[in-house]
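In this view, the complex is presented without one of its protein chains, the others remaining in place.
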Amino acid sequence: MFVVCALLAPLLPASIGYDPYAQVAPRSVSPPTPPSRDNWLGTDTLGRDLLSRLVFGARISLEVGVLATAIALLIGTALGAAAGYAGGRTDAFLMRATDLVLAFPAPLLALAIIAAVPEPETTPLLRSLPHPSVGVVFLVLGCLGWASIARLVRAEFLRLREQDFAQAAQAMGAHGARVVLRHLLPNALRPLIVVATLGIGGNILMEAWLSFLGVGARPPLPSWGTMITEGQEYFLAKPWVCLAPGLAILLVVLGFNLLGDAISDRLDTRRRQRVA
Amino acid sequence: MRTSEPRASLPGLARAALLLPVALAGMALLACTRGPSPERAEQVFRFRMHEDPPTLDPALSNDQFSEAVILNVHRGLVELDPETLEIRPAVADSWTISPDNRVYTFHLRDGVRFHNGRPVTSQDVAYSLRRLLKKETRSPRRFLLEPIEGAQEFTDGTSDAVRGLATPNDRTVVLRLAKPFAPFLSELTMANAAVLPREVYDDPQKAYLRAPVGCGPFRFGRWEQSNFIELLAFDGYYGGRPALDRAVIRMIENKTSALQEYIAGGLDSLDETPDENDTAMMAKVGQEVHKYPFMGTGYIGFNLSLPPFKGNAALRKAFNYAVDKKYLWEVLIPGGNIPANGIIPPGIPGHDKDLPGYPHDEAKARSLLAQAGYPAGKGLPPVALWVNTGEGNRQIASQIQADLKTIGVTIVIREVDWAAYIAAVSGTKDNAGQAQMFRFGWYLDYPDADAILRPLLHSSNWGPAGNFGRYKNPEFDALVDKALAVTDPKERAELYRRAETIAVMDDAVWIFLNYYQASTLYKPYVKGVVLSPLGEFRLPLERLRIERGTH
Partner (left out) sequence: MPVLLAAATIVWIFVFFLPGDPARLIAGGQAADPEVLETIRHEWGLDRPAPIQYMTYLGKLLRFDLGSSYIQARSVVSIIAEHFPPTFILAMAAVVLAAVSGLVLGSLAALHRGRLLDSSILILALLGTSMPVFWLGLILMLLFASRLSWLPVLGYGMEGAVIPFTAIRLPEWDHLVLPAVTLSLVSMGTIARITRASLIEAGTADFLQTARAKGASGARVFARHALQNALIPVVTVVGLDFASLLGGAVATEYVFAWPGLGKTIVRAIGLRDLPVVEGGVLFLTGIFVLVSLVIDLLYLVLDPRIHYTPTA
């Protein structure tokens, strides 16, 4: 439970009084400056308060993690459900498509696509988002990450479809969409939650990776990945600039992974109890 | 030579001339006496390059990394001494220039051989120059030979020969220019004008791209891409076999990794230096840091064809006053570049240390911004600043973003890879591109103000040809053109000073950011290092030796 708390804490708005964009280090000292009473974690490469940026950066990183996973979940569930429920040719076609997406080297493809949008701020659709450069990242990650979810949903559906309640519902004349939404989907929801928690962690890491290669959130936005990348120049001299955001990622992703584990453990026991 | 990388790093290496005056003539070079004796430890020098050189074809070379290799493997008629910046004899050991400054006659040195053993003749020189001019070669540096009479007709294919190029005998090359052109000899010192053996470079399979052959001090060893390039001492080099047996160029992208490798001893030199405030590190390697100015200027270009900068000099001046160059280079990123007051860097005739420039002045910036029609930034939509991917660029751009924020101007940073960057910045002849502002650095190919004023600001290069800011001022053009035909150095410098004053003080064509200063690490046992104003990659490898003492 404390893990969940750790997860939610950074979600709180930056309330410690510092603007993550203000250059607070004195103009006479070369940033990054070391931790001090005013700046608990010191300042970053531009003399901005590192803690404020870390707290604010949590939003950006979680925005990517959560929204990318949500998109993947949406697409994956829809396609997986369609394949699993409809079967036959639809199933075969959708599963080939899934295979295809799975076979692509997703990180490289994501990199190439994001590199192809040099001006997210003026691109329609992206323009209306609060952080266009972050928007393109989560959109792309979401659109590339649905395949394994589709597979999972399909497998669940195939299993559930044969079970009594679904058969009964169908026999009673309920039509397709109703069966899917009312009966099948709720039952497939639990494994999906596990996958989703794991996915959020994975997508946060992907954002960091993309930032490292220069296509993540754009300055001055402080995503954790961007902060590590900016800080790694100073890794030898002023390690805190790079270590702090790295540890933040570590803790949050670890948190999500543990959460996923915990949920799946509970599912297991329940399922077993039901069987018993 | 242009780059958008903020930190200095430059082209090729060269030369060995100090040791060998003219006396070498006739000497049997292959029987060189300075071969390694068995008991002597192998002399290896390892340095780092950010990435593989894009090409090793001298004609196609257009960047610092390519030149770093080419200028060690190849030699041209003349060369630029990286230390004194004098033009020195190379394959030609002497030359004469006619009184009307139009005819250059070069006498080839005796005993110059290619790495394959064949002696160099005037035919090879003619072949190499024609190759550079040929349309099919598609050299981005064809213009270097443009002043030669008949060059254009040859390139166009309307003439089979270059009218101004003649080889009266095996040892003489005569070049006739259409009109006098002061920097012509300087242009011949460039890597692109290297002398090449025809039998190697006529290969349709282009094997020479991976195994170049020249007549420079080092012959090409191995090249494993993204890993290393190995150069080996050439026993038959006309200047005498280099002291080094091998030079290894290691490709390492990541700066932090490279620094650790240098400290661990895997590199003998590094084009990056540690943070000056890192006392522990500076105690360890501080003695090995070498700083020296080199000929280059960094700036933020304004696109004068795009709003809001089009026809609004007050706005451009406001931006200039708002950016604190002193803080940028003395506090934020200390130890490297020098705050700039103009265009022509120190050391180049025409540099004006008394040019006022635009020292940081927030009040002036605000009033000029109001004068420009945007009081406190009101009414000015966000302005895009384009940079190419690279950590240093991001830090600089972010600082400029923050500085301009203080006078109420919003900057959006577009950080994109090189290809997207150059497309957005250069645009086409009819399309001004997308980049309202862009960060650029320019390294002068040779020590002449023309080598920066003309390519970047003369209207003949307007648009994608290099004048990306699309600056056009007839008065400026006239001064720069006039200087080319003038031979008195004092008078030339004065003309350049006047041209610079117009572009800086009247037109504020850029945000004038910095003059470059190289900052390079050399291990103490590396002797003979030349701190060249042409940058660390112009280090003449053949002058180096390793003196480790006893092992």
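We just call them A and B in the order they show up, numbering each chain from 1.
Operating definition for what follows: contacts are C-beta pairs under 8 Å (C-beta built on N, C-alpha and C of every residue); 3 or more make two chains touch, one makes a residue touch a chain.
Not measured: the values here are computed from a predicted model.
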Among A:A58, A:L185 or A:A208, the residue in touch with the chain that has been omitted: A:A208
Which of B:E83, B:D110 or B:E230 contacts the chain that the document leaves out: B:E230
Missing-partner contacts on subunit B, residue numbers: 2, 51, 54-55, 60, 62, 138-141, 206, 209-210, 224-228, 230, 248, 250-254, 256-258, 260-261, 263-264, 266, 389, 417-420, 422-423, 426, 428-429, 461, 464-466
On subunit A, residues whose C-beta touches the chain left out of the figure: 96-97, 99-100, 102-109, 111-113, 115-116, 118, 201, 205, 208-209, 212-213, 225, 228, 232, 235-236, 242, 246, 249-250, 253-254, 257-258, 261
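Following the convention adopted for this analysis, only the chains that are shown with their structure count from here on.
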Residue ranges of subunit B in contact with subunit A within the complex: 254-256, 259-260, 274-278, 280-281, 327, 331-332, 334, 382, 384, 389-391, 394-395, 397-399, 401-402, 412-417, 420, 424, 434
In the complex, subunit A residues that touch subunit B: 21, 23, 27-31, 45-47, 115, 118-119, 121, 214-215, 218-220, 229-230, 232-238
